[in-house]
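The structure that follows is given in the form of structure tokens.
Missing here is one protein chain; the remaining ones are kept as they sit in the complex.
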Amino acid sequence: MPADVEVPPVVEMTGITIRFPGVLALDGVDFALRPGEVHSLMGENGAGKSTLIKALTGVYPIDAGEITVAGRRSVFATTADAQRAGISTVYQEVNLCPNLSVGENIMLGHEPRSAGGIDWKATHSEAAAHLESLGLQLDTRSQLSTHSIAIQQLVAISRAIVLDAKVLVLDEPTSSLDRGEVERLFAVIRDLRGKGVAILFVSHFLDQVFEISDRITVLRNGRLVGEYAASELTRAQLVSKMIGRELDELAALSSVADRTIDRTRTPVLRATGVGRRGTLEPVDIDAYEGEVVGIAGLLGSGRTELVRLLYGADRADTGAIQVNGKPARIHTPRHAIDHRIAFSSEDRRAEGIIPDLTVAENIVLGVQAKRGAVRRLRKGEADAIVAELIQALGVRPADPTMLAGNLSGGNQQKVLLARWLATAPELLVLDEPTRGIDVGAKADIQRKVAELSDKGLSVIFISSELEEVLRLAQRVVVMRDRRKIGDLDSSEIDLDGLIDFIAHNGSETAA
Amino acid sequence: MTAIDTRPKPAETFASRYSTFLRRHASLMPTLSAVVILIALLIGARVRFANFLSPGNLSALLLDNAYLIVLAVGLTLVIITGGIDLSVGSVMAFTGILCASLLAQGLPAFLVVPIMLAGGALIGLLIGVLVQYFNVQPFIASLAGLFLARGLAFVVSLSSIRVEDPAILWLQRTRWSVGGWYITPTGIIALLVVAIAFFVMHWTRFGRTVYAIGGSEQSARLMGLDVARTKILVYVISGVCGGLAGLLLTAYSGAGYPRNGIGTELDAIAAVVIGGTLLTGGTGYVLGSLIGVLVYGTIKKLISFMGAEQSWMQIIIGALLLVFIVVQRLIVARSQRRGR
Partner (left out) sequence: MRRVIRHRLFWPIVALLVLIAINTIARPQFIGITVRDGQLYGALIDILRNSAPLMLVALGMTIVIATRGIDLSVGAVMAVSGAVALTIIDASSDPTGVGTVAVAVLAALGVSLALGMWNGLLVSVVGIQPIIATLVLMLAGRGVALLITDGFITTVNSPPYSFIATGYLIGLPVAFLISLTAIIVIALFERRTALGVLTEAVGINPEASRLAGVRARGIVFTAYAVTGLLAGIAGIIYSANIRAADANATGLFIELYAILAVVLGGTSLMGGKFTIAGTVVGVLTIQTLESTILFLGVPSAQSPVFFAIVVIVVVIVQSPRLHAWARSAVRARARGAASDSSIDKAKVAS
């Protein structure tokens, strides 16, 4: 259905601004949802997508701007308020009760009652009727957890119907679905659209977004880039709007990517066919001494999943890894560390920094873990290592006794990097090392990575910023929809070419 | 559009019916295994001791453990929400001695009993408020309840107090027999508690909310259920059950004794777990807890029949609990691995 600008929006968000300590998550964003329309919200990590959704669903309060629902100004203090206003959300992690039956989950809180308590017969038949209206026939008495995530999502959507939702927010609904399940979901979505429901569809799978959306809104760095009719936007345009161009402050490092790598020797790491059922198709990837390999692709393309397998944070189902030519068993982080592979996680808060320990303790953690619990690093030695790394990476404030949790994101990232550099690795794997970091810290980290690779360290790093990838890496591995679709020489491609490659290659439908 | 159809089909093989049954009632499995264990125990006991299964003995099995049944029912609700209540034994002792003391001071039974239940409810309320509003871990909050109740029991009286009140004694002394089977009012009360809880858990919104909270508290909240009120209420109910158990025990032993129930909460937890309730929450049945108590009672009776020391009782219960926990863990681990 073509976007009809005459129809008044059911939800209108104007000038939405949300601030967190140290970060402006949303800056005056406008957003509208119209009935009978599928509207996709697009943007990379840190763009403000999830913050905007949370404002709409009552999770976060807004600092400025207003939300209007069906013409009435609304303030959502709790998620219940948003629900009452007719906004239903189905999260990626389906928020239902796995221990209850399908029918009960649909009707929970609204079960028909008789004199003798809940009327289960009526409950299940009503639930079945709701499912039927979406074209589904499930055994409503079966336990929810016995069904796949795909089915559970559809059950969650059915519940939204029960609650008479005007707006249905689908947050990354297809991440765990296969092709057939996605088809079924889309059929349900189209059905609901036909019934006049306004649907907010959030996904990073470009093909799907173009397949189902009527309208697309793009956010970047907390600001609105624009709202477009899906039919008027090309893939390449969309990608380019999402990723954008960065200031040239870091152009000085362009010489790094031009360095020639000796690929005749044994690679430091050779992974052949590593994959994991349900998360990653088998991938081949090599890293040579002194080489920087960048992994590019959009969110959800499988980049993080790949490096976690290389590091042993997750265990691969298929494939083999060779370190310096010898087969290596990498099933746990310890194995990787023993092979002198270091890994800095994307989520430095949950998986990297130990917030209640000091900067110094965080930095020596990797070295100490290697030595075991009993042989403690001598204070003098530890202090020296810490001081040197704080200085080399420019950690601010340069206070080793400060609690790591009190540092800014950029400095926490540096501390994490320091931890791994202290272990003198041969291969450094970095997942989004400069995400959410101020430009100054970004430059420091990129400079350090370039310096180290000059000295022979191999680096594999993931970044959503394609300029950064092209600037630092000699080779770029491109991922898409959990597959590797390309292995490019960075000197042979420029930013536009890379964007184009990501947007077009490997998709089933050419744009 | 018929995308998927998982409804049970009319003409079915046994295999498909079994699989439907599993999809609907997988959480019944632990409880069913408890039933199997109980039956196995009883049969084994009968083989060893010819008169073990006599109507008299079986009746005594129920009545000797009536107080534990009541405790286990209240505890089941708490555990299903993912919490725990360590105070039940002490609340039982406190309300019991309170009852005996008040009766000895001349208060009539019809006043004393509500006071007992109120006392239990108040301690439960305290625990519930700590857990829900102050985010205290249930373990610690109910620990405080345990301390409080136990201390208060000794404040009421440092030694036991006999009960002479005919109304209370009637509860235990009256017997209604059919053939060799007999039951006392205390037994009826225990069974009534089970029946009421059974109804509440499966036919009221409150009961379903208890299950929902156990499945996923966050989801339950997002689905609009009154999680806060329900969570507090389950602890209040557990406290009332503690008070009721105090009544039953006092009637049974004819006296209030502040040292009663030391360690009983552990027996109750063991019975609940053996009966098929997962300590992680979300799964469990009050009928299962009844079975669990009967298993407990059977083992106790067996030990006394065999003339072995009562210390074996604790060891066996501990071992049984361990086996159940390990099996529960294996089942959980297997389903996690199979999971998406």
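Labels A and B are assigned to the chains in the order they are written; within every chain, residues are numbered from 1.
Operating definition for what follows: a residue touches a chain if its C-beta (ideal position, glycine included) is under 8 Å from a C-beta of that chain, and two chains touch if they have at least 3 such contacts.
Predicted, not measured: the structure shown is a model, and the values here were computed from it.
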Option touching the unshown chain, where B:53, B:158 or B:306 are the choices: B:158
Residue in contact with the excluded chain [from A:369, A:387 or A:485]: A:369
Sites on chain A contacted by the missing partner chain, in the whole complex: 20, 50, 54, 59-61, 91-93, 95, 171-172, 175, 204, 299-300, 311, 313, 332-334, 337, 343, 345-347, 350-358, 361, 365-366, 368-377, 401-403, 419
Contact set of chain B toward the excluded chain (per top definition): 84, 126, 130, 133-137, 139-141, 143-148, 150-152, 154-155, 158, 218, 258, 262-263, 266, 269-270, 279-280, 309-319, 321-322, 325-326, 329, 333
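Note that only the chains that are shown with their structure count from here on.
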Residue ranges of chain B in contact with chain A within the complex: 1-8, 20, 22-27, 199, 202-205, 208, 211-212, 214-216, 218-225, 282-283, 335, 340
Interface residues, chain A side, partner chain B - complex: 79-80, 83, 95-101, 104, 108-109, 111, 116-118, 120, 135-139, 141-143, 145-149, 151, 159, 176, 184, 187, 278
